[in-house]
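All protein chains of the complex are present and in place, except for one that has been dropped.
In this document, chain identifiers A and B correspond to the written order of the chains, with residue numbering beginning at 1 in each.
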Amino acid sequence: MTTGISTAHSVVEPTPASRWVAGILVAIYALITMIPLAWIILTSIKSPPDSISYPPKIVFEPTAEGYCNLFTTRSRQTPEYIAALPPPAGKCDRVARDNNMVVAGSSNYIPRFVNSLIIAFGSTILSVGFGVMAAYAFSRFKVPLKDDLLFFILSTRMMPPIAVAIPIYLMYRELGLSDTRVGMILLYTAVNISLAVWLLKGFIDEIPREYEEAAMVDGYTRLQAFCKVVLPQATTGIVATAIFCLIFAWNEYAFAVLLTSGDAQTAPPFIPIIIGEGGQDWPAVAAGTTLFLVPILVFTVLLRRHLLRGITFGAVRK
Amino acid sequence: MMKATKLLPGATTLAVATALSLAGTAVQAQDKTITLCWAAWDPANALVELSKDFTAKSGVKMKFEFVPWPNFADRMLNELNSKGKLCDLIIGDSQWIGGSAESGHYVKLNAFFAKEGIKMSDFMPATVTGYSEWPKGTPNYWALPAMADAVGWTYRKDWFAKPEIQGEFKKTFNRDLVPPKTWTEFKQVSEFFQGRMIDGKKIYGAYIFTERGSEGITMGVANVLYPMGFKYADPKKPYAMDGFVNSPDAVKALEFYKAIYKGSTAPGMTNAYMGEGLDAFKSGQVAMMMNWFAFFPGLNKDPNVGGAKIGFFANPSDKGKGVQLGGQGISVVSYSPNKNESLQYIKWFASPDVQKKWQALGGYSAHKAVLNDPGYVKSAPYAQAFLDSMGMVKDFWAEPSYAQLLLAMQKRVHDYVVADKGTAKDALDSLVLDWKKVFKDDDKIK
Partner (left out) sequence: MAGALRGLSDRTIAWLFIGPTMLILLVINIFPLIWTIKLSFTNYRANRPNAAVSDVGIDNYVSVLTDPDIWLAMQATAHFLFWTIALQMVIGFTLAWLIDRKFRGHGFWTTLILIPMMLSPAVVGNFWAFLYQPQVGLFNYAVAWLSGVPPSSFEMLGSVTLAPWAIIIVDTWMWTPYVMLICLAGLRSIPDYIYEAAEVDRASRWRQFWSITLPMVLPFIMLAVLFRGIENFKMFDMVNLLTSGGPGSATELASITLKREAFEKWRTGYSSAFAIILFVAMFGMANIYVKALNYVKSR
């Protein structure tokens, strides 16, 4: 094989025409996959009858009913009963009255959402924190049985959640950790930590040892070198890992449905069981889904470069 | 929990006694909040309204955890089995009573009832057996009947009354179009409506339960099985199921349910329970809907299909009568740290005045003071059908292993009715084998 020679224009550059075709195809795919998502958002501003109209309505009058129904519970009353009530207190009250209902109280959506926030962020901080420490140790020190330990860490990821759920359920029952935020944070940390160690080890391996060694020659201790040299260098990796951990913890369902029932219940087991008078109140479900997607969408957009690099590094390393 | 255990060492009777000494002293209960767990459905909202009176009277605040039916059993049994403290009071499904009594999830209420003068003879016998007793037929009470319920039917009175429809029906079947009394009549009516255009819309004959995940299709098929002669076991020999569960009558009944499913229901009703039925009926797609009586007060008030547009009838009969029992009793969870306040709630709830208001707000009281009132039958269009139904209710197994028995039936029936697998005889034969295995594991049979 001949060695590479310089050419006037690179042969690996795609032609403008092929770029156009590629761009159009990718855009078409992206638009098609966005349809379900767009439908969720549209449904959230439909009225319940519009949401289940036949055939599906694309043009409709937007309403806040879905969001109102998401945040309140209501009971149906006779028009006479409603007429005797004082005037409606807010917008949602008015919407309910229009449907011969009265607002009975607030729903559990906000507490569930707050649980999701606390549990997802709490477990992400823990798994990334512990993960970066372990990853550093595996990357820099002679650890006995290093490969075995690393493989062991990875293999914990292969267990079906339902398989370890049985003893975890029993254990939590004995320790009183069922339906507590602490219990869920610890659990999600355990699930995420294997991924965190593997991803972060990849990133830290990339950072030349000479940096720390130079710092240590300058009088830094190992720990100072870790905090002041390695951690800043690994920011991209830490952010990417955090996103992956956060996505998992934010979206997790199987453990949440088994181990939480009220006080610590997160949003994923809650949203599918938002019902109206009959079956699922689709606008309210869609509203709950939409709001639940917002944080993760914001993260994705803000941190997309880290994400792309993150998965690249992780993939190459493994 | 720890504190409560120290305060009330072990024995339930003592707990009850302490509770009684505290009951009535509302000052003690200041700033206390108790949580009541139930299914999320219309009557639950009525209970929220009703309970405001309790808070006003006792100072005990109420919190509610309502879970939709398809997830209710899973979630709540999970909660009880994990000895959770989420619920102080639970309105648990009738079939849970065996397991909850034997595993100690519920507080036994006999001493409390005796002390407070709450008499079970004040409640309808079917509901006491169904919701309170374990073992069945013995005076051991683990709950107070809270919500009487059964499967019933609602139909589009306005469609039935249309002259052109009346005429055509009479021409075909040589009888008047009225709510069906037997299953044979039912099938004729539902097939008659199936695919018909009414008010410019295509409509369907009937809506029946087909849900797979929890209990739906079992609760549906039971209403054909019972009248046609299905029995859970030999009445003379407990747990002897061969020839009863899979009797020729039972096979015929299961085939009949499938015929209705295939011939008179709307497309897409492959995994449908209460909610899907209400949606279909309210959107004006269905002529007759199977559902729990619990939903009928709400339906009656519905702006689109309520009032004069609809009527109600009790489950059709065949060679016999029978309908699936629903409904729940209210129990105190034994892991609750607030047993006193919870018992106070039950005491309040059991009084005839509160029971009357409960009925008026859209609940179903099981209290004789309500149901035997001469004005009751006239009180609502579904009242007569409800009384008739309560006279012929049967329940699924309430054994501690009820969930296993139920899941087996869900699978066998859904496989046959919806997924077209095997014959009705195969399905029921397999079901007998499944159930035998469960009872064998439980040492109930050899």
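By our rule, a contact is a pair of C-beta atoms (placed from the backbone, for glycine too) under 8 Å apart; a residue touches a chain by one contact, two chains touch by 3 or more.
Predicted model, so just to flag it, every value in this text is computed and none were measured.
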{"item": "Contact set of the excluded chain (shown chains only)", "value": "A, B"}
{"item": "Among A:45, A:242, A:258 or A:284, residue touching the chain not depicted", "value": "A:258"}
{"item": "Contacting the left-out chain in the complete assembly, out of A:131, A:237 or A:262", "value": "A:131"}
{"item": "Missing-chain contacts mapped onto chain A", "value": "1-5, 7, 10-12, 14, 18-20, 22-23, 25-27, 29-30, 33-37, 39-40, 43, 51-56, 130-131, 133-134, 136-138, 140-143, 149, 152-153, 155-171, 186-187, 189-190, 193-194, 197, 221-224, 227, 247, 250-254, 257-258, 267-269, 271-272, 280, 282, 285-286, 289, 292-293, 296-297, 299-301, 304, 307-308, 311-312, 315-316, 318"}
{"item": "Residue ranges of chain B at the interface with the undisplayed chain", "value": "74, 77-78, 81, 99, 102-104, 212-213, 266-271, 285, 400, 403-404, 407, 411, 414-415, 418-421, 441"}
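Note that in this section only the chains that are shown with their structure count from here on.
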{"item": "Whole-Å gap between the CA centroids of chain A and chain B", "value": "38"}
{"item": "Chain B-touching residues of chain A, taken from the complex the two chains share", "value": "49, 52, 54, 73-78, 99-100, 104-105, 108, 169, 172-173, 176, 178-179, 257-259, 261-263, 273, 275, 277-280"}
{"item": "Residues of chain B that touch chain A when the two form their complex", "value": "1, 35, 40-42, 45-46, 48-49, 65-68, 70-71, 75-76, 78-79, 81-84, 86, 274-279, 282-283, 295, 298, 301-303, 362"}
